[in-house]
Every structure is written in structure tokens, then in C-alpha cells.
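As you look at this complex, bear in mind that one protein chain is not there, while each of the others sits in place.
This part shows chain A:
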Amino acid sequence: MSSGVQPTQECLEKFQELKTGKKLSYVIYGLTEDKKSITVLKSSEEKDFDAFVNELPEKECRWAVYDFEFTLPGGEGIRNKLVFVVWSPDDANVKNKMMFASSKDALRRRLEGIHIEIQATDFSEITKDAILEKALRR
């Protein structure tokens, strides 16, 4: 079941840019004013993870793709993996949560090459460690 809300072309282009260009560090997605499509709210080259997390609002839902860079244990080098973040804070209202939950699949399945998916409801669930754990597991 889904809301029928679809991503704009820009959403996919920004994702491609992030994936292939190796310049962008993250893209944050949200809904348009009229709540009828998914749009890019911000994209940035800022690599700092905390700066990225700070961009997530306390009372509103978002989706984001973050290019996660990490070092393999035992000095095996540096790797990058794309993380898809579903940000649904407890303090967001039901309508907002519902809109985002029921539209997520429309965006997610159009983005190829995501390795890790995180569904977070508060800042304790979206930490470097949590992502690193998932990154190393696969």
C-alpha cells in the first residue's frame, strides 16, 4: 500500500550525482508544498556526519541519502557505502509520519546502489556506530 506520491526527476538526478560524481556527501529529501511529490530539500558536499545529522529537523520527517565513508578493520583500506535514512521523529505529527511512511517506497525503489537502510525515530538511532555496525555486517 502506498500514497501514490512520486519523486521528481531532480530527486533521481541528485542521487546519480551523489553516486557517480563523488562530490556530494548527502542529499535530503522531503515533500513539496502541495504534498504531491517528493523533492530535494538540500544537497551538500559537507562530509562531517554530525553536520548531516544536524540537518534533520526535530519535529518533521525526512528521507536522506548519505555517502558513508569508513575504514575497514585491520588496515584494509577505506570504503564508501550509501546509506538511506528514513527519519521519522516521535514528535512529528501523525499526518506527517503517515505521509512519509506511505511514500517511502516510491522513492527508495528508484534509488539503486543503496547498501544500508536506517529507520530512525530519534538521534540515538542515527549514529556513526550504528551505521558502521551495519556497514561491516555485509
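Quick note on the criterion: a contact is a pair of C-beta atoms (placed from the backbone, for glycine too) under 8 Å apart; a residue touches a chain by one contact, two chains touch by 3 or more; residues count from 1.
By our rule, contacts and distances are computed from a predicted model.
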Hidden subunit of the complex - UniProt protein name among "Armadillo repeat-containing protein 8", "Brg1-associated factor b", "Origin recognition complex subunit 3" or "LSM complex subunit LSM4": "Brg1-associated factor b"
Hidden-chain contact residue, picked from the options A:Val86, A:Leu111 or A:Ala135: A:Val86
Given A:Cys61, A:Leu82 or A:Leu111, the one touching the chain that is not displayed: A:Cys61
Interface with the undisplayed chain - residues on chain A: 1-6, 34-36, 61, 86, 88-90, 92, 94-102, 104-105, 108, 117, 119, 121, 125
